[in-house]
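One structure is given below, represented as structure tokens, and several questions about it will come after.
All protein chains but one are shown at their positions in the complex.
Then we have subunit A:
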Amino acid sequence: MQYSTLLFFLLCPLFVKAQQPLFELLPPKTTNIRFSNDINETEHLNVLAYEYFYNGGGIAVGDINNDGLDDLFFTANMGPNKLYLNQGNLKFKDITRDAAKELEGRSGAWKTGVTMADVNGDGLLDIYVCYSGKTTFEQRRNQLFINQGNLKFKESAKEYGLDDPGYSTTAVFFDYDNDGDLDMFLLNHNVIKIDNMELAKRRGETDSLAGNKLYENKDNHFTDVSKKAGIIQNPLTFGLGVAVADINQDGWPDVYVTNDYNEPDHLYINNQDGTFREDTQNCFRHLSQFSMGVDIADYNNDGLPDVMTLDMLPEDNRRQKLLQLQENYESFELMLSQGLYKQYMRNMLQLNNGDGTFSEIGQLAGVSNTDWSWCPLLADLDNDGYKDLFITNGYLRDYTNKDFLRYWGDYKVKKAVDREPVMLMDLVTAMPSTTLMNYVFRNEHDLTFSNKQKDWGFTKTGISSAAVYADLDNDGDLDLVINNINEPAAVYKNLSREQNKGNYLGIKLQAKTGNTAAIGAKVTVYANGGLQYEEVNPSRGYLSALPASLHFGLGSAQQADSVRITWPDHTTQLLTNVAANQQLAVAYAGITAPVLQKDPSAKTLFSRTKGIIGYKHEDDQVNDFKRQPLMLFMYSSAGPVLAKGDVNNDGREDLYISSDKNQPGRLFVQQPGGAYSISTESVLDAEDGPVTADALFFDANGDGFNDLYLAKGGYALFDPHTPALQDVLYLNDGKGKLVLSKDALPDVSANSKSCVRACDFDNDGDMDLFIGGRVIPGQYPAPPASWLLVNDGKGKFTAATAPFANIGMVTDAQWTDVNKDGRKDLLLCGEFMPVTLFLNTATGFTDKTSDYFEQMPKGCWFSMALADVDGDGQEDIIAGNLGLNTQVHTSEKEPAELYYADFDGNGSIDPFFNCYIKGVSYPFVSRDELNDQIYPMRRKFSSYKNYADATMKEIFSADELSKAGKLTLTDCRTQCFLRKNGKFAAAPLPLQAQFSIVTKIMTGDFDHDGKTDLLLLGNHSDNRLKIGSMDASYGCLLQGDGKGQFKYMQPAVSGLSVAGDVKSATEITIKADKYMAIGVNNVGVLLYKEQ
């Protein structure tokens, strides 16, 4: 074997070189780093006694002797800590005992995170070690080792006031009050989890040992100012990660704190007066639930820091099925009602929109599922100018394994039968142990990442905790060091420079006194036509402290055109034409260079106006999944629905707004001055219960006045063929009063509807209607009925037969004359179907989709608009889809599939959604959900393990599957279809269009450049918990170039900040001004004035 390997290497050196990964794992015998965080489990000391037993040890990196080489300090939970002096060339020397014997830590105590910082401002890095564990106060006091300057340290925590006895995770030194010295934020955690979810009562309590703390430095003595500063210290605190950054770019450091379990993460925004305000729910739409490590860095090079938090969702199907928590809507509702916010079990990547909001796009970016993850590090590992992402993961025992949950009961029974004592260690060792690879992702420069575990050499499995990056050999690339459980710490040498991956620029800021490393300073590097932004905030990731020096990859650029430094005291310094490939030391100069000011007169394209239409929307909160637990989305929330039309023929646009749980649907009549008054005459859809899904003003009876059609929808509360689902038509009395017209409509109550679109399709001079069928309540996803309603000219409609009567779950439709034969054709879209074209011929409607579309994917289309976006005088199609920011990945080759049938013959449709994970199509349904849906499956899948690898073929027979209905999904992207050469060709949209479901598309020349722009509105928050709230869109404005291409416009330009689920939108003119009216579920109607 050895010979053949040798031969192989001898024969193909070139081949081998090409295959060499970016990182090389160095063995302990070459680095001399033999540190290993060994965990010894005993009957009395194990995870059952202390639940954070497997959370691992920390690492701090920094140059303790100012020799230009970064040194390393490792904490071990149970064994001795180690301090390694960097001797160059990635050789290290263990100097722990020489430096100070106490550096090894107290024996019998439980050590956690470690930080290096120049606490006393003498220019030497000190070391702060944290303690936790169910031990005594004295055993838990954190230690501060003051650097004596001769490679000796002296423990001085008490003297500095930092000998805190809490349950500490880690500490961050930063200057929160910008007074020139380093203060400290101490991240703590409780050791007892409170299961009772009457948590609101607990959140006001203070737990001095579990709660986080802020210490203010006054002349090298630290005092606890937590209360005054507004730090939350309740017993629900399970702090696992903390990172500091100037999130809102106001020049003051803000703090992000993660929390395991129920308590949400907290973003503390610095009030600039020594206090903070907790601002999480204003900034973020949802959070990681079991949040662990956190990093904050600008990963898309827009100069705004983004936030990455880790959780524990596995990547592969098997571990998802074995470990994933059961969806529990009652628990979730309790969480919301207790103010704990929306939290889901997966990594979250919060993209900073620059206007105080964040779009969570971890799934779109491809970094949401990395299993039980600890330490995220955003850093440019391949020197290409974009920060990549490294994530450690691993847990010594899979104690969330769901079979294990049941094992204990069986074990106790067995022991009782055998008359043997119950041993905790039996239980501990029965917990499966799975070692995993750490994750590394390359930044693809387009907001997404790609997995490089194999290409970059991170194939070794293990249980990893803290990690740091640093250019340990000063060769211009970032090496990685990882603290492992029961295995030597790993040192990965970065070979970017050796492989000529790109140039770099290292920057180290130095101040003379106090905050000597300029923590909190910001550096922006301009090169290659772009910018990169970093802050000096070394404590990030998990239990780890990074070097205070900054590293910028420059790719092919030979220089940075300019480097702008903003020091903590807000003075700035501008360096120009800085040569690449150097470690640049910049001393504080105290000068202020001119800063590019934002033009305060720059107006946004849209500006929010309040007060014109006072309408708040509040929905009935019903859970559609109680009726069909295996659907993907809820269908009950349809409002508010908007329709505009001039009701009284006074030339002003009036507005219909649909009912909600508190108010009937109303007519808002525009007054001469531009104000709206609610019509008292026309009370619409006043009947309690029914849900209006769409509304349309049109002249039904040809009297020259607008009439109003209301299409009924909803799901949970309604049954097919009941009056609640019957649409209604209100006729205008000629004076602006709308009166219900009985018998105007045929029976269209078979199911819930989505849209009503008027058109004189038969060219007989009156308006006919297409009514789109959305879903059959209780029978998802069986195709609902859609209708073609023919007008007799007097406003009485009859249903005509049409080939699209059972086309599928229709969401939107448009009438347009595609073939220019003078007859309007019908375009339809919906869930699990293609955008479908029915040509209107003299003999009827015929499906000509394949004639007109080169390739028409099956999508989860939720909306459609027609506009000429490429200026050729022909209408193009813009179709809103599910987007790419979900767990659902689809392609032509790997489509998502939805099988449905009453498999167990009990009268209910059993829908099973499947999608591909790593090349195999697996059911979305969990074992428990399957067993609750089809009881006989309990016999087939009596354990989670039995079910873990099951596909539809294992669940059902070929015969059962062949008889079942099957829907597919091949593309989830929102797309543009451009009319070219008589056909429609798909054209991609910017990735921002894929952040969320697009439920409403508005077109127009919003920036007045003569070219059509797009406004994509959407979100959908009421989904299966496993899917979670889709809420990353705040209104995506795409600037058209007039040729069919679009550019995303930042919120700073667009002025849009539409948080929530958009259900309707319409452009209205009030006096001479144009407004975009947007109906947001459970919020109301937002009005944006157009520029």
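Some notes on this structure:
Just so we're on the same page, a contact is a pair of C-beta atoms (placed from the backbone, for glycine too) under 8 Å apart; a residue touches a chain by one contact, two chains touch by 3 or more; residues count from 1.
The rule is simple: contacts and distances are computed from a predicted model.
The complex includes a chain that is not drawn, and of the options "PAP2 superfamily protein", "3-isopropylmalate dehydratase small subunit", "Aldehyde dehydrogenase" or "ABC transporter permease" the UniProt name matching it is "PAP2 superfamily protein".
Touching the chain that is not shown, out of A:Val47, A:Ala802 or A:Leu837: A:Val47 (per the contact rule at the top). Only one of A:Thr75, A:Ser658, A:Gln814 or A:Gln933 touches the chain withheld from this view, namely A:Gln933. Residue in contact with the omitted chain (choice from A:Thr237, A:Asn317 or A:Thr400): A:Thr400. Across the entire complex, the residue among A:Gln281, A:Ser331 or A:Gln663 in touch with the chain not shown is A:Ser331. Those residues of subunit A that touch the chain absent from the view are 47-48, 51-52, 193, 195-198, 201-202, 260-261, 290, 328, 330-331, 334, 399-400, 404-410, 412-413, 416-417, 427, 622-623, 625-627, 629, 904-908, 931-935, 938-939, 942.
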